[in-house]
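I'd like to ask some things about the structure below.
A protein chain is absent from this complex, but the other protein chains hold their places.
Let's look at subunit A:
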Amino acid sequence: MSSAVQAVSHRRWWSNRDLRGWSFVAPFLAVFALVFLAPIGYAIYLSLYREQAFFGGKTFVGFGNYTDVFSDGKFWEGAVRVLLFLAVQVPIMLGLALAAALAIDSGRLRAPRVFRLVIFLPYAVPGVVAVLMWGYLYGTSFGLAADINHLLGTALQPLSGRWVLTSIVNIVTWEFVGYNMLIFYSALRTVPEDLYEAAALDGAGALRTVFSIKIPALRGAIVIATIFSIIGSFQLFNEPNILRNLVPNVINTNYTPNMYAYNLSFGGQQYNYSATVAIVMGVLTAIIAYVVQLRGSRDAL
């Protein structure tokens, strides 16, 4: 008898609080499960099988695809390349963005709005168009590079095997400096005026204010921008994939892990292996982003 009462009260307690809460969250959860969890779950499911494109035999291979990825030279070639890209490009881009944000925030520029707009403009150019445009500039037969070589007698080869990664670094930096500058600039606008006043009263100059107030205030924004940039670097795809049209022998189908996954599935119909590459790369990205976040927030304390 008493247990029945308890059950009723328990049910009431459940329906009153949790159920109502859940009903508010339900629409989100449904969409989240459908567009986020289900595809990831399906990709994991795919990665456990191996299906032949012809005479289709589908077999369960467990972690066989994963061990293959870890010993796949083509995968690591791409992964190491994006790591190198990350190590070089992200500091350059964020450094430039930071300098631009501080310059605009300093209030010493003549036309800060124009400055801000011009730096931000490349971000508004659709990525594909931007790369096509740069591809033309880099052209050594009829492009800008050809004109410069002709004029100055140089031998610039922006799309040669040696320089193409640098050229991609340049494109990506050009595209995203403005975006990161905006993140930094808006973070700077939230610094209360009285801090600056106090610093000025304490006799801090402009540089001292930058290093003691502005940059510490930006720490959160820098961590966020770094994480975005890390994710972006690991997903490098657009730029090399379009430039591949111009230099098909320099940029391989496995130039970056994303290109590799894409070509495996759409060129070679190796969906299972492709899903495995995508998952491994996703996990790698998550780990590195998490470590950065952990370090970033610890430093902030």
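By our rule, a contact is a pair of C-beta atoms (placed from the backbone, for glycine too) under 8 Å apart; a residue touches a chain by one contact, two chains touch by 3 or more; residues count from 1.
Everything below uses one rule, namely that contacts and distances are computed from a predicted model.
From the set "Sugar ABC transporter substrate-binding protein", "ComF family protein", "Nitric oxide reductase NorE protein" or "Serine hydrolase", the protein name that UniProt assigns to the chain left out of the figure is "Sugar ABC transporter substrate-binding protein". Of the candidate positions A:N149, A:S212 or A:Q269, contact with the unshown chain belongs to A:Q269.
Only one of the listed residues, A:V61, A:I92, A:I224 or A:V250, touches the absent chain: A:V250. Interface residues of subunit A with the unshown chain, by the touch rule above, are 35, 38-40, 42-43, 46, 51-58, 128, 132, 136, 139, 141-143, 161, 235, 237-238, 241-242, 244-254, 258, 261-263, 265-272, 274-275, 278-279, 282.
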